[in-house]
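Have a look at this one.
Removed: one protein chain of the complex. Kept in place: all other protein chains.
Each chain gets a letter, A, B, C and D, in the order it is written, and its residues are counted from 1.
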């Protein structure tokens, strides 16, 4: 087989894996959008916040230590214990649920029935807020996150493919784990949204807040639920990305990688997030591989968006999005 | 038949409420009304009289429209309900069919109906039975059960909205302009349904309606609203005979029904407004 | 009765149509203009101009531009940063290619170029709507920044890829470059802002503005009424791009003096301008100013209070600033989803009714 | 008071790098105040202003502090540097961009108020190439060097130099850009896997660093052939990759570790006294040391200005003049408790950039520490000199600066 083709295949596979990681973030967006028509810009920050919290809990860091020290002149830093990964994840989840409740209680409850752009704006406010709180609570230096996920080249694949092509493929173990988790998440979420009563209520809320209220759907409950689930998805994404690149501010910027995925797949489609992720992942990696060198590289940031844009011109609601109803 | 209203227990009591939108627009200026258990009460009045606002004040949907009840009280079965969540009110058995249909566009007709049963806990079988009942009442939407509600016609959506409310097995239904946009046959049919639900299931109705003619034929009691005030009320039969009501709401003058073609030659004036 | 319109009758439709139909408003407007042109220039120093007035004026133009597109025409755009970059680089290329031509012309031409680029990226808006479009405009954002980074021609092949504004003068007084006077840059921007605001106001109060708003409120109905959606949207993109480009050109040439695409015109810029119009009020020229003022002043104010007066460590102040700005955004939206402009209108409405509550 | 404003960033995407530097900068002045009673009897004050690495905030900070008698600015950002170059020149305040900023500012004839001693990016590229050359046994002929870089002005700075060097030494050179923020570098590293360069030079900052080191470890790139610029060589950048990062190299222009007397003093007078700018746990880390070094150079210039003018209350123009004649010798470093901490160098009007000496450091994952594995070695002036002249001349031309040394 010609080299270029083999390399291309490797790039393709890695693109798939990268796509899964984007999709993990995009999933959180989809959930909230589906349940409330809110375009939750804070999803990326939620991933950051959950990862920060997870590390903080694992390391036994005292929240707001910096602030307390500054005000009271104390020298607090650590509780001096280490919490095992699983327990820390559970505790972090509890924090995310709490966050969901607060978000509902203090923000969106007061914004029922507002236009989408207003709600979007509110999530940006929320993003700022969370970012500040996260930093103040856990400090803004970079942290290493290790919950015991494997990382690095998968030797089995490397050797097998070497046997086949004389060139070992590089697949990261972490990506394999991410793929499995993402597949599970998507399956569970699809079943939830499409076939359960709460899922139906969630979609109803997205369509018409008032009408949903009028038939007795409690917006409070639905939204807390959905934000909690989105918090969970954010935590998963935070763990994956945090393991990859350490936990710090830039983690929140992965939201920008999720947006094209989201719009390609359709804002309202859970499977869309994953398919969109795969297409974007493969597309941008192959483009960078094939065309990138000709135009000077670093095309990934924009190519993902351009790719999504091209799809949208043909399908304005994204691949799997609900058709935009246009009637008079 | 009107004796169904003879049940004296008051279910819903609205006491002198005042509603302000956006902190500045005063819409209801002291509206009081009471709905007896098992009754059908009609709320009549022109455009902008405040019918919708009154219903929303009862079902607590004002909040999301930046409106608030600033004075007065709403009691349901003797409990003050005005600070409740709309959802909590549905659980207590009060459901509203909103003006302008408000279907869940992206859900199918059937999913719309099932969402109506959201608060119910009496099992799938019972819900399925009621679904059949709704389809029985509205065969037209049975045909379209699998299509997205957003693509059904105006009248079909109205049926979906009604059916959705029925699906929650309510004790009281607040109906806002049920006849709007419906073919005449269906208007009668809807009111027949209201009547039979009222009689067979004992559901209480408070309905806002422009079609005074039909409304007064089916209701037991009526209130007439004008610019945020109740200007007249009484048993439906009496209202029907009232000359003013006859002239302004039923379109009958002493000489009988006037043709709409003749309206250019005269202009009715309300006596109580001049 | 602090605020009245009673007794302020109009005898012609022309009078009724003017920008400030109420006399009281009109006087207030004149006095603000007077202060801005005749008083402020004598009072300001470098700090006030560079930290507050210039960013405020320049962002106001950008906000007006985005407000036309998003607030009036309903096309949400997250590409403002990229479009500002077009204005900046366009201005830079013009300034260096035709040094003898007046900077004012360069700035306007830069706006024109941006308008055209904006139209190009606006074309998909015919098919793509709402947040899908918002995300699609990000393609413009990232692509443009990449382009300006990638193609050395744009930065005149300088080693670093930075662009520097050379000195240019108007009536012999430097308005760009290192040797500018505070009042000169201020007045230069102020004049442009004033003209821009007037043009925007004229466009939005007439038939053009109505077409935009019709598209925004209900595009299908608008089309059936007779609005050509293509023309309406494209013109909104063009006009918006024009303003945004001017803002980008001024930001680079007058305010920063040097710029790099990724650094100065990144995605954060797009968001910043969007915040301004939402906080200020969508579909309001006044709101554009209010939003720009709010978001330029707030951080400076918070920083001065937290660090300057309370003596907090800068990092904590910065984190707290995030928290406060975030919380304020949310609080504002809850209090008045339609922005400062609406808050202002409601306040006026209340005053008008005063002392009666309703 | 002598005012040394610190335009720091303790928040935003580059906080992890900005914090230790700002701490070191502030702590050193605090030390001088606490231990010596200031500089020449004048207390040093270090008003901090948060820029978040954002150019506009940087400008605001500059404007807010410049009237307080600021003697010198160190914005720690190439972007802010470019905004400030014209402004400081007009305001007459010196700007010190140590190991970053505009490389051609080395030419003091054009950039009268900008200093970038002791090294700049072009020196870095050259020293790195020289190191690789030694590693390859004295010749790079036929070898392949890849520059993995931040896609922006900063990351592209070394390209002209590397191109010139590749022509001179006969190695293949290619550049692979990474877009901000650089969390996802799959494509870049797959490309590296395919092309198998012999050496990689790396210009990154922020999260890009960790990810690159991690990915290099993932694909098992030989770490000793992977070298970062000094901004990609702190503890932050290697710790997340764990053992995989062992052997990673980076350029340094000052020493590492806390094995210098000054750090004992900082511990004693500053940290233990509760006067540290940060938590005090960063002392001895690479970027903290860099902050200390920057402060030390500023303080030395201030001292020399005081000596030259016979007054302790110096102003910015005296400071500038002193910086232009600054001389750092082994003795000055020794006296400051920093023996052998950096190279010796001397500044002049023609040369605002020092002698361009840099050393190579290497990470040892087992002991979790950096150590220098080479001396401070000079860069290839014959290549860099002309480049500097050309670029500064272009600037002078465009901005009508009259070149002069007075």
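Here is the rule we use: a residue touches a chain if its C-beta (ideal position, glycine included) is under 8 Å from a C-beta of that chain, and two chains touch if they have at least 3 such contacts.
The rule is simple: contacts and distances are computed from a predicted model.
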Hidden chain of the complex, named as in its UniProt record, picked from "Nitrogen regulatory protein P-II", "K+/H+ antiporter subunit F", "Fumarate reductase iron-sulfur subunit" or "Sulfate/thiosulfate import ATP-binding protein CysA": "Sulfate/thiosulfate import ATP-binding protein CysA"
Omitted chain - touching chains that are shown: A, B, C
Sole residue of B:130, B:177 or B:233 that reaches the chain not shown, by the stated touch rule: B:177
Absent-chain contact - pick from C:82, C:283 or C:326: C:283
Per the touch definition above, residue among C:41, C:130 or C:229 touching the missing chain: C:229
Where the unshown chain meets chain B, residue by residue: 21, 25, 44-49, 52, 99-100, 140, 144, 147, 151-156, 158-159, 177, 180-188, 210-213, 248-251, 257, 259-261, 263-264, 268
Interface with the undisplayed chain - residues on chain A: 327-328
Residue numbers in chain C that touch the chain omitted from display: 12-14, 16-17, 199, 202-203, 206-208, 210-211, 213-214, 216-218, 220-229, 235, 239, 283
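Criterion: only the chains that are shown with their structure count from here on.
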Farthest chain (mean CA position) relative to chain A: B
Gap in Å, rounded to a whole number, between the CA centres of chain D and chain C: 37
Separation of chain B from chain C, taking each centre as the mean of its C-alpha atoms, in whole Å: 48
Chain D: positions in contact with at least two other chains: 10-11, 15, 19, 151, 179
Multi-partner residues of chain C (at least 2 other chains): 146, 149, 313, 315, 319, 322
Touching pairs - complete list by chain label: A-B, A-C, A-D, B-C, C-D
Contact footprint of chain B on chain C as seen in their complex: 346, 349-350, 353, 358
Interfacial residue positions of chain A with respect to chain C in the complex: 39, 66-67, 70, 106-107, 110-111, 114-118, 120-122, 124-133, 135-136, 140, 256, 259-260, 262-263, 267, 295-296, 298-299, 301-302, 305-306, 308-309, 312-313, 316-318, 324, 326-328
Parts of chain B lying in touch with chain C, wherever the complex brings them together: 20, 22-26
